[in-house]
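Just one protein chain is left out here, and the rest sit where they should.
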Amino acid sequence: MIPTREIFWNVGDLRVAIYFLAAVPLGIALYGILRRYTKWRMGKEEKRLDHVPQRFRSLVQSLVGHQKILQESYPGLMHLFIFWGFGVLFLGTLTIAFQEDILFPILGKKILLGNFYLLFSLLLDIFGLFALAGISMAIYRRYVIRPRSLDRRPSDIVMLSLLLWVVITGFIVEGLRLTVLEPSWALWEPVGFLLGRVFNTFGIAAVTQKGLHKAFWWVHLVASMGVIIYFPFSNLFHIISSPLNLFFRSLGPSGALAPIDFQKEKPFGVAHIPDFTWKQLLDLDACTRCGRCQENCPAYLGQKPLNPKKLIQDLKTSLNLPLRSREDLPLAGQSISEEDLWDCTTCQACVESCPVEIGHLEKIVGLRRYLVMEEAKIPQEYKKIFKNMEIFGDPFGGGSLTREDWLTNVKTKRVYQDNNIEVLLWVGCTGSLYDERTKNITAAAAKVLNKAGINFGILGKQELCCGDPARRMGNEYLFLKIANQNITILKKHKIKKLVTFCPHCFNVFRNEYPLLGGAYEVIHFSQLIKILLDGERLVVKSKTEGFFTYHDPCYLGRYNKIYQVPRDVLGSVSASGIKEMAYSREVAFCCGAGGGNLWRGKTTGRRLEEMRIEQAIATKTDGLITACPFCKIMFESAIRQKGLEASFKVLDIVELVDQVT
Amino acid sequence: MEQQFEHLFMPIQLGNVTLPNRIMMPAHVPRFYAPFLEPNENHINYLQARARGGAGLIVTSPHFVSWPTTRPFHAALESDSVIPALKRLVDAIHEYGTKVFAQLTHPGSVASSRALGGGSIFAPSAIPRKSPFFPLFQEMPREMDLDDIKRFEEAYAAAARRIKEAGYDGVEIGAMSGVLQHLFLSAVFNRRTDPYGGILENRMRFLTETIAAIRKAVGRDFVVGVRFAGDDFTEGGLTLDDAKEIAKALEATGHVDYLFTCAGLEGSQHIPTMYYPLAPFVYIAAAVKEVVNLPVVAVGRINDPVIAEQILANHQADIVAMVRALIADPEMPRKAREGRLDEIRKCIGCNEGCVMRTWLIAPLTCAVNPEAGKEKEWAIIPAKEKKRVMVIGGGVAGLETARVAALRGHKVSIYEKEGVLAKDLTVAAKAPGRQGWEDARRYYIYQMNLLGVDIHLGITVTPEMVFKENIDAVVVATGTLPDIPDIPGANSPNVVEMKQVLEEKASVGENVVVVALQNHMHGLQMADFLTEHGKKVEMLTLSSFAGDRLDQQTLEDVYTRLVSKGAKFTPLTGVKAVQGSRLVTYHVLTGTEGVIENVDTVVFCTHGRPNDGLYRSLKGKVKELYLAGQCASPRELLDSVLDGAFVGRQL
Amino acid sequence: MKIIVCVKQVGYIYHPIAIDSPGGAIDPEKIVYMLNPYDEVAIEEALRIKENFGFEVIVITAGPPKAEAALRYAFSFGADRMIRIHCQSLDAWSISLALTAVIRNLTYDVILCGRKAMDTNEGMVGSFVAELLNISQVSGIVGLEIVSQKKKVVVEKYLGRGDREVIECNLPALFTVERSVNEPRYPTVPSRLKAEKKGIEVIELGTLGLRFDEELTLSNIRSISPPKPKPKKVFTPDSHLSASDRMRLIMSGGMAGKKSDLFEGPPETMANKIAEVLIQEKIL
Partner (left out) sequence: MGQREIWVFAEFSEHEVAPVSFEMLSEARKLAKELKGKTCVCLIGKKDGEIPRSLQKYGAEKIYRIESKNSNEPSIDVYASILQNLIQKFSPFIILFGATPSGSELAPRIAARLKLPCITEVKRIGGERDNLVIGKSCYNEKVYQNYNFHPEKTVVLTVLPGDMNSEEADGPRELEVVNEDIYIERGMTRTKTIKFIKGDPKKIRLEEANLVIAGGKGIGKDMAIIEDLADLLGASIGGSRPLVDDGMIPFERQIGITGKSVTPKLLMACGISGAREFVAGMDKAMLTIAINRDAKAPIFKFANLGIVGDLHEIIPFLIDRIKVLKQKCNREEGNNSPL
């Protein structure tokens, strides 16, 4: 006879009953989903339906490929198994439903026949095993390995055991069926076949087996329905929210913040849950508590109060509060402590590491914005910084003329004297004001440009802060004020091309000024150097003997994905090449200066720059090369704290290049 | 940005140069090379470290504008070939935004033709220096004729030109501490009857002409400063009143951009010792500042940024110059700026490394900062493998070892049998005018806590304890034991040992004989201590004079104290026996016996003998074993610290 | 009740070298402009009162149009009205006359000023205005308390050495405020935006019909120069002394030392001895 399977064998014809049975759980599930949906809708509008094809492509890629999830092998593999295991089982069930409820009733045909059926049942068995493996790995990891990144909630064990139970019972039912029917093709359902053998060896009578089969069939059914009922209320909901989140991910440059329309919006920044956009609220549900952000957050690793995972979860909790109690108190300072918010160095590591593209940073800045602009609750030291930026035009309170102090014995044009230039060297406040060591970078930059015979100029005393610190610290008002002044002055001098060695300036000019009507061709100095070296406009006289490690500045790496260029440059200027640190590229450890923390007073926990320097020293190199003046400042002070001034160098890539050319 | 040291870190303009702050490291002789040669690597590293530390201005060591004697050799600055070397130096310093000047000088009679290989040395008049404690410098000079004067003026100008070409920011003319220019100013040494001698105006002529010549050579946009003595502290020499006149006259020339006042002709005032109060000569700068508009520099035993800030805040000077403070801690300006005051390693004014070593024609170092002069080879390098290190003995040797070891990443524990660390320093500080020692002690104790060295006080370590602990390396720095030579009557009650007296553990009678067997500070400070307490003291020394291993500044000061308090010195004499109140002595050369009657107490000042018992019993029984400081062989502070620094780097 | 706060936009020289040559002028590029920090404290104080009693707060300044930046900043603390007397930067006396002329036509109970302006560093306008209005005045207050509606206030005036004098004062009155009185706020953005939109009542100096007495303004006889402060006195040995004597004085740190009477004896009598002296010196 032809291999096939009688669907409701031994349990009687439940075709109709099944629907009534299924209606309940499906209904509940639907309710659960709608409940979440309404919550997201509380958020503000945000356009996320552009570039649909592109969104689909990237969604499918990340689902099928799993590459981001697989960045961590164990959990990655685990998830892959569960995903495909249950995925295929689900498809199997669908095919059956398709045959029994559509094909057969209408056309009286069946498809699960013969070889197709054999193949079908074999696949189901194999993927069933994958699912089994995945689930057991999950249970083992969460409850035996117990990594720091995972927490354990009751819902977790409930869900996991349910799933486990579904699979197991599924196999048992299959096994019992086979032992009773003993079809010739039993080997095509290997798991069932083996289980059957086991039952037989126990010598259970056929009758009892039939009974058992019936029983387990029902258990299996109930368990599955349990899963359907429970998943919208458990972590498993991510099988809906996460793909959605991936689909609606921000396609803009990473870390770019949405500007505020001071005429329309109210309040400025995020006071309450509804002040988030619907996408940001979807984020909260998309979070699977995998803890990768936490494990990559420098603040957390530095034993500071901030923990990105907790932050998201706390927001989720207040999202779930009944409306009334949600409205009365602002989030910042209540469900999220102010210290947490100020601890963030905006290094973007959390966002980078998140497998489901949650934007922690925009939320933190949103909350900061509210604190700063609506309540003016600011750390003492920051008030001064803001005032300096407004009065002096730079956070250090240096003053415009002082911006030209570095210009001793370096040849440069000042555009307010002569604006016939090819490219503008945007010096930035740190490079022109902070101290001699940072001014040194600027001088080096100018020298390099001169060596390459590039016709460049600077704004000099007319330059202002780029506004990045204000923006990251949540003072959008100040940022706009400054940015617009900059745009006007740049327009006045007809500046089109900018080069800067400060990744912070680089980032705002490249990714954030365009939104304000200031579009320029911006490149980072390391990129320029590479071009010059390749084009042999800049020649390396003698490669440096020094053996260095390279530190990825957050605003160059994670924000702008420039990892390789500086490495290439270092490769071509140093004889011995570079040695990577434990954390580099995407997971590079922040220097601790970002988001205003350069000016932050005493904080709890460790000093990040010292942690990073320890990683650098561990490479046993002669020094560290960075491409950001902020990093340089931080590391220099760390070096001094450790009394290693003489033996361990901290250099900016520009300085190094200047030395060897 | 307001902060504790707002004045100290306020930039200032000299001529066309703006200094980033008010901290200056003035010219001095570190002896990495002779002043008539060109600077070498050590010198560059040494100064660069100071620049890195945040000094605003560095004046490189006195450069001789011409050969010091009549012999036709050449000083480096006499040819352009020196320029590249100077350039390297200048660039190294500029890297940190520190400005750099060069001091131009001619030693005049502060020289020894013998040491220089013949010829005769120069001076305005044929009068030899006194230099009571430095015979080599008592040579009869040759009176310069008018041609010499012209020649030197040209030499100054030419040198200044080369300095400018080397990329310096300015020059400074040295007219202090008895060099040629100073000799001309000072009526004591200038007895000329021609236009270059007589009234002050004439005595200044050589200087003013030199300045004019230099200005002509370097042009307007280059800083020219003058360093001159505000008071010779010598009968008939310059006084503060003269100094004011000089200052006015210099300003009147219109060629000078800043004035640098200091004190002393050939005495200890030039490098004030531990016996001086802090910042003793600021009043000179203040007085000069009142009569001129030029920026004025103050110098002299300013060992602490807090004092420096006060001086500036009180408008007593515009710039504060510190040599020894910056030798002792190149990072001082930076630490001050960051408010890490307790981490600053203060100069204690002992003059052991900076002055004494250089008088021995050895490169400079520092009793509290052994890295000084070894910036490169003694840079802190993290240890390859982190060891558990046990330092036994909390004296300076032990402490320095612990400090270096901890910095290099070792896990260090230190054991001291006394209840406090560095007891010896407190004891030494009990002698009058020696409180400076406390600063060194204070620094080490703070460092130990800062570096997380675990400290065990009041524990006498036995070999068993060492074996019990699981230790990779053991450093024995157990110091010395008291050591009274065994002569007849040595154990009689009226014979005591220095430390007992200082700690007031021994009763001392009225008439005391101090037997200075250790010929460094011990005998002298003992006598000083006793005379201060009103005792009659006679000092016996085996050598030709007491303390012949000390630098001349300290000697001068302590002798002045002792003589004025009527202490009696008996050189070349040793002790044979103590017979109650009779002391039997012998002459070192003739051996003839002598007797000192009714002596109440005999105080022996000895090196002590090495306390290296523990070392011997540990030898070969532990993985790594080191010996550091006095217990290797009894010496002074400097040597102990150097030992510690060395061992710390061996680990 | 009404509170009037007189504010000023002050220049601050950020550059270390203010005047490069004696007799030279200050390079305008070396100056930045801001609200006088002392006035910032005054307006903060006014606003704190307003928040408790709901008074009306008027900020008033006299200066050129660019001074409006500072005026608006002050307003953004939460004031109700802004007035600018249009004039170039004047001396204290003329400013006071102008302010008085305007204030006369306003009803007021309390006038607050910063103790002095950071740039001119004079601290006279407060007293001048008070005198010209012939109202009472307390300078350098570190605390202010309104005795409800009794037209009275109680202020704390700082006397140095940590001492304070508590003064009761009839209204109307003028108070100049010490910087230590409070920590000024960082105005919120909504209030900044409000301040930007709000109109400023501008009054032409000419319309006030004032006569400025020359000898008081002193403006004709002013000149500026790089600072030349007096050195603080330190011990200086007399040049007429012998070299060794000078040296001895230096060594003793210039402190000749007082000739003290030394006592030794049983503790009780010693204690009494000290007590006696304390009584002599009226310390007890």
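Assorted remarks:
Order of writing sets the chain letters: A, B and C. Residues in each chain are counted from 1.
The working rule: a residue touches a chain if its C-beta (ideal position, glycine included) is under 8 Å from a C-beta of that chain, and two chains touch if they have at least 3 such contacts.
Since the structure is predicted, the reported quantities are computational estimates derived from the model, not experimental observations.
Under the touch definition stated at the start, the shown chains contacted by the missing one in the entire complex are B, C.
Only one of B:38, B:139, B:266 or B:304 touches the absent chain when the whole complex is considered: B:304. Although one chain is not drawn, the whole complex shows that of C:86, C:164 or C:248 it is C:164 that touches it. Contact with the omitted chain, checked across B:377, B:510 or B:532, is made by B:532. For the chain left out of this panel, the touching residue among C:9, C:61, C:137 or C:182 is C:137. Listed by residue number, the positions of chain C touching the unshown chain are 11-13, 16, 18-19, 26, 93, 96, 116, 118-124, 126-128, 130-132, 135-140, 154, 156-170, 173, 176, 213, 215-216, 218, 221-230, 232-233, 253, 255, 257-258, 260-265, 267-268, 270-275, 277-279, 281-284.
For chain B, the residues touching the absent chain in the complete assembly are 277-279, 304, 306-307, 310, 435, 438, 442, 445, 532-534.
Simple rule for what comes next: only the chains that are shown with their structure count from here on.
More C-beta pairs touch across one of A-B and B-C than the other; that pair is B-C. Averaged C-alpha coordinates give centres for chain A and chain C that are 53 Å from one another. Here the spacing of chain A and chain B, counted between their Cα centres, is 60 Å.
In chain B, the residues that touch at least two other chains are 18.
Touching of two or more other chains is recorded for residues 397 of chain A. Of all the residues in chain C, the ones that touch chain B in their complex are 16-17, 20, 22, 228-232, 234-237, 239, 242-243, 246-247, 250-254. Chain B makes touch with chain A in their complex at residues 1, 18, 20, 49, 52, 95-98, 331, 334, 338, 375-376, 379-382, 407.
The part of chain A that touches chain C in the complex is made up of residues 262, 268, 372-376, 378, 383, 386-387, 391-392, 397-402, 461, 477.
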